[in-house]
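Omission of a single protein chain aside, the complex is shown with its protein chains in their original locations.
To keep things simple, chains are lettered A, B, C, D and E as they appear, and every chain counts its residues starting from 1.
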Amino acid sequence: MKKIEAIIKPFKLEDVKDALTAIEITGMTISEVKGYGRQQGHSELYRGAEYVVDFLPKIKMEIIVKNDDVDKAIHAISESARTGKIGDGKIFVSSINKVVRIRTGEEDEEAI
Amino acid sequence: MKKIEAIIKPFKLEDVKDALTAIEITGMTISEVKGYGRQQGHSELYRGAEYVVDFLPKIKMEIIVKNDDVDKAIHAISESARTGKIGDGKIFVSSINKVVRIRTGEEDEEAI
Amino acid sequence: MKKIEAIIKPFKLEDVKDALTAIEITGMTISEVKGYGRQQGHSELYRGAEYVVDFLPKIKMEIIVKNDDVDKAIHAISESARTGKIGDGKIFVSSINKVVRIRTGEEDEEAI
Amino acid sequence: MDASNLQYALDTFFLIFSAVLIIFMMPGFSMLEAGLVRTKNVTAVLTGNTLLYAVCSFIYLIWGYNLMFRGSGFFLDGIHVEGYSKYAIFFFQMAFVSKTISIMSGGVSERIKILPFMTFAVVMSGFIYPLVGSWTWGGGFLKDMHDLAGSTVIHSVGGWALLAAILVLGPRKGKYTKEGKIKPIPASNIPLVTLGAMLLWIGWFGFNGGSAFTISSKDAADLVAKIIVNTNTAGLAGAITATIIVYLQYKKLDITMILNGALGGLVAITAGADVVGLWEPIVIGAVGALLVVFAIPVFDKFKIDDPVGALSVHLVNGIWGTIAVALFADFSLITQLKGIAIIGVFTFSISFAIFVIIKKVIGLRSDEEHEYEGLDLEECGVESYPEFVKSKY
Amino acid sequence: MDASNLQYALDTFFLIFSAVLIIFMMPGFSMLEAGLVRTKNVTAVLTGNTLLYAVCSFIYLIWGYNLMFRGSGFFLDGIHVEGYSKYAIFFFQMAFVSKTISIMSGGVSERIKILPFMTFAVVMSGFIYPLVGSWTWGGGFLKDMHDLAGSTVIHSVGGWALLAAILVLGPRKGKYTKEGKIKPIPASNIPLVTLGAMLLWIGWFGFNGGSAFTISSKDAADLVAKIIVNTNTAGLAGAITATIIVYLQYKKLDITMILNGALGGLVAITAGADVVGLWEPIVIGAVGALLVVFAIPVFDKFKIDDPVGALSVHLVNGIWGTIAVALFADFSLITQLKGIAIIGVFTFSISFAIFVIIKKVIGLRSDEEHEYEGLDLEECGVESYPEFVKSKY
Partner (left out) sequence: MDASNLQYALDTFFLIFSAVLIIFMMPGFSMLEAGLVRTKNVTAVLTGNTLLYAVCSFIYLIWGYNLMFRGSGFFLDGIHVEGYSKYAIFFFQMAFVSKTISIMSGGVSERIKILPFMTFAVVMSGFIYPLVGSWTWGGGFLKDMHDLAGSTVIHSVGGWALLAAILVLGPRKGKYTKEGKIKPIPASNIPLVTLGAMLLWIGWFGFNGGSAFTISSKDAADLVAKIIVNTNTAGLAGAITATIIVYLQYKKLDITMILNGALGGLVAITAGADVVGLWEPIVIGAVGALLVVFAIPVFDKFKIDDPVGALSVHLVNGIWGTIAVALFADFSLITQLKGIAIIGVFTFSISFAIFVIIKKVIGLRSDEEHEYEGLDLEECGVESYPEFVKSKY
């Protein structure tokens, strides 16, 4: 089993979710994060002084999938999250040793 | 060393924390996340129009433990987080290569 | 490729970010988390009753780096995040199998 | 144009001014309570506050006012007043009525269902309060009790009904642990709490000042101005006293206690602001704050869960203020106590009965799961701050 | 010191009092709209509200007032009034003018650029509103239409201009999906919405009450007090009616609808609060709330995207209130309808033309990317709540 972590632009969340459910991936966990990268932050004002906000709001999605589903999930995310502009985000894949569904106690692939 | 990630219902946080401290696991990091899964979101109203909120608030716990402690930690979490209703959440386990305690520079098992 | 997760004190964020950019690590994702550990929470008041808040605000940084950069990144973070007082936080390292840059489709080391 | 005509105009204007100040207590209570409850119950508390103003004022317009001041029929029929417009005095009295329920709405918050509570509001504004009002201000058998603007008639009445409601409702889940410990549930938005308390404070100038009814002579003007100064003084003394006590106990300045101290002082001076001198309000307000600070843990000890401290502020100080009239001015303690007791017993027992009936017939309390999730979703379907990420549940 | 002197003083004071209450509608509208839009557009809405008060009042001081009341030149020149200070009546009238734009600012929010909108505010306060005002309150050819405080002259005028603005602007991105479905965009801060609506309600007492202009005789005082009671009653009836309908539909108490119902009732009573009895405002307010509840989905059906429901509250009820005068009091329905129609056609068409010109010449709408990111950063450079972690975009 693999964990896919995708950092995406917040306003793409709906699209990515739809793309994932379209390929029958229906479990995911998201959180609000701030990203720092090539995309420059924007400047803000305060009482006549400008300053730069360099951490930008992003969404992190975490999706645990079966090994077989990794590639199509990555594909779905990339396609739906892409705007082509800098700051579109990244996808990281790592290994998961064990999964448990708390409600039933099911384990591993059954629990995803 | 393993990282245990548990997605739980927010109001179970206290119980899970107590269950973990009871087995002497006293370090953990939590964050607010939103989950999407079998549990259906609730509908909300706005000026006479209904709409569905499908991401539900969940708590993510991250706990780094020694290999020996994984099973009892999973057990403690499952038992204390279970309500038996859909949406109880999941536990994911993965491997950690290295741990450092910033304050002292201690590493690995000593640093947990 | 490795993922470095560092739990640090919030007010050290700027320093750590500067230390990382100084060694040319310029991509990172941060989030607000709450930590539980040896550092005791503070007590608060409410209408004449005291209570303890035991989860303390922390920042979690996630930085994906090439294998070669892991040690210097750990070093930079430890040095810049250290206050010497309890609660300085921890660093966890794990393996990443794959990285994709959404904008370009680049993969792995190229995508970091 | 003769002078009596002008006096009529001036007093009508003065009543309108006072009533408008009192109506600022509507946002006052709303913000105070919205700030004191958890974010998951904020919309429900605001909906309750909006509706109770609407419902109580409406009932009072239709028959409550007539019942209280012995009109005939509905809609101010058969009401005769002199010296100012009957519409103005109605408006002023109407501004009072929803206060009795506003007082309660914080105390029952985070677990009561809104519609059953509004059912009680109908009874309160249509019967209980008009009856109590007719016995006292309406010239009935308790007319000798001195209660300028309602330490008893408003604040204690609301307080007794609240006590009944809380006893029937029970405490919020999680407020008292199995081991019997008290778990504080902190306020979610301190700026709103402060704004609300300050608007209440300002509204009180209309509450007490307007209760002189007339300002159009030298003596009347002096009296009104003195009442307002005294009202303010009791609030000051309450805030300062609460500050001192809380600081001595914890070395911290707990603003929720300081504001409650001020409000306690304001409630306490409400009965007698017109009949005391300039320094007595200091004592009355200071004692008021002391009572607030010491009553809050006592109620908690008996597991009487009052999320905003309304019992300590309004019930305890409503009683204290009414007694203080006899201590600091030339009124009979017996008469004051008699009024307190009769009104207390009447209001508490009838309210208790009604809440029990409501509970039986239509249910009073949200079920456990909805209480966990917050009443906003179940009762209103509207989250209070949907975009902010929250960390308490 | 003779009585007429005192009357002059009293009425001047009364106008000042009323104007101050109306000015509380400035924070009222500001908080209402700041609470109803998404957090990313809050600063922009607040900036707009602040500026429109400044700009409209300024223009009105310089020439708008003179245009409306046939002065000569600028700065109150050639204005003669009797019975109260000309400064006071100016101040009172000035308090009205920015309301026409405040009404609009919520409806165009989340996509309009501030400076182009302020350009329209200049035209509105410098020409459209003074002209309409001079035809009606200024004694012009529509002076027989009865409109106490501006159901038509203020609320419909603002509403028609808003309709024109929305048609030129188009809906917010994402409000209507490609498949033609409506996607609700919920309010971000319910306490602010409630506070704003309550301040508006209080301001309305000055709005309508002050429109009697004088309180200094017995009859005048009675009239003012009755107007205020009636105003309040229509608000109560509006809130209660909206509650009932919404509850029947969804079994939930949607506070945004309840408050809009109250505001709808208040708009509806604004034309005729002085000429109806005590119960008619119940009907007028209840119908007002009904109209709000049913108009909101209708506008959405036509993809007329009004983030705060201002069209339903102000335009629809401005019309209804003006008609209601003829239904419930002895006024000609023809005259009322003529006024509604002439003012509606004039205001809508001229506003539409001006918005088209503004759009062509300097642009009216924020570009798509900035709309996604929110207007706060692009227009103001200032985030509304920079420290809170947000979860909607």
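Here is the rule we go by: a residue touches a chain if its C-beta (ideal position, glycine included) is under 8 Å from a C-beta of that chain, and two chains touch if they have at least 3 such contacts.
Just so it is clear, the model here is predicted, and its values are computed rather than measured.
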In the full complex, the chain left out is in contact with A, C, D, E
Considering the complete complex, of E:T47, E:S156 or E:N208, the missing chain is touched by E:T47
Of D:F205, D:F299, D:W320 or D:F355, the residue that touches the missing chain is D:F205
Sole touch to the unshown chain from E:I128, E:I245 or E:V389: residue E:V389
Interface residues of chain D toward the undisplayed chain are 3-4, 6-7, 10, 13-14, 17, 21, 38-39, 186-191, 194-195, 197-199, 201-202, 205, 209, 215-218, 220-222, 224-226, 228-229, 232-233, 235-237, 239-240, 243, 247, 250, 252-256, 258-259, 262, 278-279, 385, 388-392
Contacts from chain A to the absent chain lie at residues 32, 34, 44-51
Interface residues of chain E toward the undisplayed chain are 1-3, 5-6, 8-10, 12-13, 15-17, 20, 23-24, 26-27, 30-31, 34-35, 42-43, 46-47, 49-51, 53-55, 57-58, 61, 75-76, 84-88, 90-91, 94, 114-115, 189, 192, 195, 379-389
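Methods note: only the chains that are shown with their structure count from here on.
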Hop count on the shortest chain-contact route linking chain C and chain E comes to 2
Note: chains that touch chain D and chain E both are B
Contact tally winner between B-E and A-E is B-E
By Cα centroid distance, the chain farthest from chain A is D
Chain C and chain D have mean C-alpha positions lying a whole-number Å distance apart equal to 50
Chain-centre distance (mean CA atoms) for chain A and chain B, in whole Å, is 18
Distance between the CA centroids of chain B and chain D (whole Å) is 44
Among chain B residues, those touching two or more other chains are 31-32, 34, 44-46, 50, 94-95
Residue ranges of chain E touching at least 2 other chains are 186-187, 250, 252, 254, 256, 389-391
Chain pairs satisfying touch are A-B, A-C, A-E, B-C, B-D, B-E, C-D, D-E
